[in-house]
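Mind looking over this structure? Questions follow.
Partial complex: the chains shown occupy the same locations as in the complete assembly.
We just call them A and B in the order they show up, numbering each chain from 1.
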Amino acid sequence: MIKVLFFAQLRDQLGVSELTLNSDQNPNVQVLLENLKAQNTGWDKLLSKGTLMVAVNQTISNKNATLVSGDEVAFFPPVTGG
Amino acid sequence: MIKVQTENFNQQVEYDRLREASNTGAVVTFTGLVRDINQGEQITALTLEHYPAMTEKALTEIVEQAKSRWSLIDTTVIHRVGELQLLDQIVFVGVASLHRGDAFAACEFIMDYLKTEAPFWKKETNADGKSYWVDARETDQLALNKWNVE
């Protein structure tokens, strides 16, 4: 299983903060994103932004990152702390 | 020392800790504050959301990068989360070193990275009571260029 998290305005816009996906069907971040867009109406635009950031297991990563069961994948808009 | 906390922090306490080592010749501190006006809006309050499992990890990695680039004696990063008021302290970065050049560079480097890689998000409330997420500033992304990293 892969745990997927959303933060800040992205979470507000999607209306979901957390969901769990099957690891077999989501071998990497790119495929996982495509699956999320295909399975959820209205998510395509929100998850296609060039500024979308992704962290795999709490480390900034990118769409090519491979995933295995137990991984935590987080999507979020550009950070604005500090 | 790295801390993510809702509580306020004290400049003197953090500074005193940073100047303890007898070979410290320079201490540089940065403090970020809640301004009254941001991006043209009159602000009345600020909420800081974060990704709890990741924030300390991200800050630790940024500090390790700074330590690998400059000769540092001690570093402190404190970032607050939750509800903040006007003029409240948001973030503290302090660096102690033998020489000022290292302390200045490392302190600014840590802030520049924190601004683009640490998972915190600001939500502001304006004078009309409206809340909205703060947009990322392009200049924060550009600020990274001076450190020559990909």
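Following the convention adopted for this analysis, a residue touches a chain if its C-beta (ideal position, glycine included) is under 8 Å from a C-beta of that chain, and two chains touch if they have at least 3 such contacts.
Everything quoted here is computed from the prediction, not taken from an experiment.
Visitor: One each is shown, so how many of each labelled chain does the full complex really have?
Guide: So the complete complex, counted chain by chain, is A x2, B x2.
What we mean here is this: only the chains that are shown with their structure count from here on.
Visitor: Given the complex with chain A, which residues does chain B contribute to the contact?
Guide: Those residues of chain B that touch chain A are 32, 48-51, 53-54, 57-58, 61, 79, 90-91, 111, 114-123, 133-137, 141.
Visitor: Hey, which residues of chain A end up touching chain B in the complex?
Guide: For chain A paired with chain B, touching residues are 5, 7-9, 12, 51, 55, 58-60, 72, 74, 76-82.
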